[in-house]
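Of the protein chains in this complex, one is absent; all others appear in place.
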């Protein structure tokens, strides 16, 4: 790094209207789509874990608060759930909207609600297009929550958003929220290229940078490099940077409990399995049941 | 840090003509002058250490390769040495040039050579204004060398500059070069506010950020905040960022030896004292004697 | 204008994926929507002129190559035409897509095709989603064509786009394309605030800047300032800049004829009326009939 360079916290782009949008340049959205693969390539482990728990608790309506291009929402629609999908990035949403339009003849897709919404104003945003509604489940998966960085260095924004997720749940409803195993990533200076969520067929190299301020990790930048040129020599050069707040397991667990006023049932999974089954998991998935 | 911010590796400014210049915006140069204080405020420890060793080895001509505003060079001039001072930053040099003009009636100042020069082309730059000259001593002090960042991630530029320093020394000549104790700064996430070089009378807070890429510290950013408002409520708000490559003691020692082809006498001091006298020094000072 | 400012050719934002998009920041799209008003506020003169000529020539399918938020396309849909709407700006298109979704139960809206497309690759883009189709009419109205600036100073891009418009027309088909009366704007240094296309209820001030290079007008920048605070004191401050290439009537007429190889019927209207009826029109509308 040279002295007149800057360390950009994301690939160039521009925030969506009033909202932070790391996908605003459109390229990230397209490359991301390639990275996560086709919707029928969701890993079986993920699908079984999510739909299994939803059914076990009788959940019928699901709010996907980080729907992105819509891939998880469509998996749930296809499995018979009623889904409301929101995202702050209109560059991501346009892929979801296109998919919905193409399948509008199917009743589930005709009823699929897709809207722009911002976690910081989530209850109000939902009130605008669905007055008086609460959900059986809220999902915030695929390491999405960590996109929210810690602007004020006191996690006030994260805390507010978690409370908003709790607020739009019905009593007894479930929140699914995950984050990468940042504790391990910081210790090892590396990020697993394979994902538990999707079967990406291309080799992926992830360069991991950690910014440590006054001794405290404040930002993790992942430079994804996806090489699809084996398959197509003219393939777009697929490099982009996404930045994350590196949630430690302990601190995140406490913050999540506090968002439910310490009264939710809180289960933590490691790569969709019991915590003690996976020695060094890639992801932690928290499932909260609102009382 | 928010997702659409960038982490600038220095205060805004612009490089000098073709050279990286972290002081190019002029403000840093002024604030830095305030930080390091008046020239008669150099610490006695520093002065005794430097002039003591120079005299012990019979050095008369000194090349100051990071003269900045000229404060160290003037200390040496006042102590009777012949000094040639260079810097890559013309914003820094203009303070040195002004000081020289004001004292041009004194023979030493009349003979003081001040020029812009770039470490990467140092022998050629010197050949331009002083053909055929080598020096009894070269000094590169005040953590100056660490300003050179590692653009190519293989330290090639640093290695070339160290060789250039060796080249402009006479046989038997001395190179003084230092760096902060980055090993300790990275471990502790903090930087000592007090300096061994100058007696800054203002309280100084230094926010320390470390960028760790693939597990390896690549950049340390120090945000200096100097509060002079006790003395003058209208004082300029003195904040600026300087970035450094975080040389570890072992790696720097090896790189320095290699620049002299492994044949120089290499002594290392801790805060101007023998290494074993200072448990956790702020600075390491290397003194190389060219064979 | 101060010496260290820059003259930005548009409000800040970022181009859509690979395409120049002056509306990329989203704000312009929202403000523009306010500026042009509701769809039922299209002026009667405009509607009568356009649909009158389309019906007179038996046109049934219309390609709107600059559909923006979809307002003109919806006017045509409501009047019974089959419409394909494209735009290069996905920030504009998302408003059109939303409108289409809300009225998807109406057959015309269900059949309304909306896609991203780029004038420079228009035939290929259309071939992607509608293979083998040509249109009875192409419209490029509302001063849209002048958004294309003259990057190479030889109008090569404009010429290519006009040829592409001609290519997607059936023989006998009509191209409607307009531009502001830049001849008059340059002479007078002012832009009429009222539009022939829409009934904007807010006072609009348009600051007109002309950049003249080597004696030739190369760019007109319009700074729109829309004051909606009478109605809502919390209204968004509606200022934005759009830049245009200032087509002169004579030069544009020649360029358009050349795009049809000099063989189209070319009629020019002034504010929807015969040329000689309007002494100083705000807009010129060209209607080309392909042979």
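Should a chain be cited, it is by its letter among A, B and C, assigned in written order, with residues numbered from 1 in that chain.
Convention: a residue touches a chain if its C-beta (ideal position, glycine included) is under 8 Å from a C-beta of that chain, and two chains touch if they have at least 3 such contacts.
What you are looking at is a predicted structure, and each value in this text was computed from that prediction instead of being measured.
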### Message
Going by the stated contact criterion, tell me the shown chains that border the hidden chain.
### Response
B, C
### Residue of C:104, C:156 or C:188 touching the missing chain in the full complex
C:188
#### Entry: Option touching the unshown chain, where C:151, C:261 or C:280 are the choices
C:151
### Message
Looking at the full complex, which residue from C:211, C:225 or C:278 touches the chain that isn't shown here?
### Response
C:211
#### Entry: Contact set of subunit C toward the excluded chain (per top definition)
1-10, 14-15, 20, 22, 147-151, 188-190, 207-216, 218-219, 243
### Query
Footprint of the hidden chain on subunit B, which residues?
12-14, 16-17, 24-27, 30, 90-91, 93-94, 97, 100-101, 104, 110
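Note that only the chains that are shown with their structure count from here on.
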### Task
Have a look at which chains touch which and call the overall pattern line, ring, star, complete or other.
line
### Residue-number overlap at the subunit A/subunit B interface, same or different (half cut)
same
### Query
Could you name the chain whose CA centroid falls nearest to the centroid of all protein CA atoms?
A
### Query
subunit B to subunit C: how many Å between their CA centres?
59
### Summary
Rounded to the nearest Å, the gap between Cα centres of subunit A and subunit C is 38
### Query
What are the residues of subunit A that contact at least two other chains?
14
